[in-house]
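Encoded as structure tokens, the structure appears first; notes follow it.
Here the complex is missing a single protein chain, while all its other protein chains stay put.
Let's look at subunit A:
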Amino acid sequence: MADSGVIDGPGRKDEIERAKSEGKDLTKEEKQRLRKEKKQQKKIKEKKDDKASQENEKEKKPVTSAAPASQPPTQPTVQKAPSAVPATAPVSVPASEASVPADKPTKTKAELKAERRARQEAERASKQTKKGETGQQAATSKPKAPPSDLQPVVKRLPEHIQVDNPDVLKKLAKKLERQQIPLRSDYGYKVSLFSHLHQYSRKAPLTQQLSIPSTVIHPAIVRLGLQYSHGIVAGSNARSVALLHAFKQVIRDYTTPQNEELSRDLVNKLKPYISFLNQCRPLSASMGNAIKYIKKEISNIPSNCKEDEAKNKLLNCIESYINEKIILAGVAIAKCAIEKQKISDGDVILVYGCSSLVNHILCKAFEKSRKFRVIVVDSRPRLEGKEALRRLVQKGISCTYVLISAVSYILPEVSKVFLGAHALLANGYVMSRVGTSQIALVAKAFNVPVLVCCETYKFCDRVQTDSFVSNELDDPDDLIVTRKGTTPLEGWENESSLGLLNLVYDVTPPDFVDLVITELGMIPCTSVPVVLRVKNVDQ
């Protein structure tokens, strides 16, 4: 259909090929196109003097890439990405053409043809959008604007990773003031690479600035915030469960004011609480998902529903959420792992830190009389491994305990590595306690399979490839240790060039993870966006 007016001599072969391969995966095409465009842009920059021949080359390439680019729009795909990319092709064409007239006033025949073709494609694409989706329309409108879609679509960075930007801080302060929540001030010198993150001190809790019988914030939430900042409730699952418990108290004590609807007012009531909890300790991905779920449930309450009924409904929703997503998911994961022989007799399993889910799996496997032993790897300053060790030994599992510095020593003995996750990101990266990526790396080097256990409610839409951009900085004073009466780091604040860094999370690339065990089954790391998509469609 679209082939007729588009074909040029040298591009014909490619045209036929692409016509044949219509319907096959677009990603390859996209990748090729992207590569080509990058090359073009490089060449434009490098060889501005060498005009004629190179310009011809340049035009032929965007021509050939523009030609097949028109075909994908004809295929009824919903995704924005392929529609965005053909838009870039016509973009690069006018770009290169723009550079051409800039360099040389006279145009050759080929150049004129290219221009005509570009115009035809743009028109065709616009016709497609009249039939089809708004996404493509946005894509076609983009060629008119020079900035291409290859640039990140995210134009707003979240506040919590822009701490070194005074404007963002001012905005945050204003927002908190409006919600009547005190602002927690940062503490201590921050290492420059992480100066865009918050760093709080445990000795300056947020409750210092609150009135004691807290009236603005519900007492259950104040208690929860304190427990978060003191580390009494730590771990992704525990934090979510405690959060939902506190929300249950809030909902129980809530009364709808006059002339307000429960569905709208309750959500507004929850917003300052969430800001407060965020100030006490940055929210985890699982908590974020739980909050989204609750907000959705609240807004879906019909307006004719009586208050008591509505409250009961919400309480039941929360109960069922916890039951399904946390408790039953844990049971399902354990069952999956044990029945599919992921834990077999004679196994030596390495775990890191204290993950409630991994501990649960191991305890269940032990109950089902699998014979295995566990190596618990631990790291300072949290030393969470000691708690994991305690729970496993209490059940009767034979354990070994090492610090993370001994991981490469102990790995030859290990047959499998089980890791817990704080969140699974949309590009397949695993966000977990700092040190996990090291364990995964060393395990890969030793060819030991790495299995990550994670419930689906911890999957989040974020994309991260490094541990710097978005992380959490814990209290630097935790790193100070007193041994034999001396504290070497005692006056660290007075040393101008000394910074203490206490990172909490790191990201592990999907290449190091062999399998993710979720309640939906065992999936590879790269299937996380599929699960997210399925979940979004469900909701």
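The definition used in the following text is that contacts are C-beta pairs under 8 Å (C-beta built on N, C-alpha and C of every residue); 3 or more make two chains touch, one makes a residue touch a chain; residues count from 1.
Throughout what follows, contacts and distances are computed from a predicted model.
Choosing from "Calcineurin-like EF-hand protein 2", "Death associated protein 3", "Myotubularin phosphatase domain-containing protein" or "Translation initiation factor eIF2B subunit gamma", the protein name stored in UniProt for the chain missing from the display reads "Translation initiation factor eIF2B subunit gamma". When the missing chain is restored to the complex, the residue among A:L197, A:L262, A:I338 or A:A388 that touches it is A:A388.
Considering A:I44, A:L197 or A:V222, the position touching the chain not shown turns out to be A:V222 (whole complex).
Here one chain is not drawn; of A:V233, A:V417 or A:L500, the residue touching it is A:V233. Contact with the undisplayed chain is limited, among A:V241, A:A337, A:C399 or A:V414, to A:V241. When the full complex is taken into account, the listed residue touching the unshown chain is A:Q208, out of A:S192, A:Q208 or A:N447.
The set of subunit A residues touching the chain not shown comprises 205, 207-208, 210-215, 219, 222-223, 226-227, 230-235, 237-239, 241-242, 244-245, 248-249, 252, 322, 327, 353-356, 384, 386-388, 390, 393-394.
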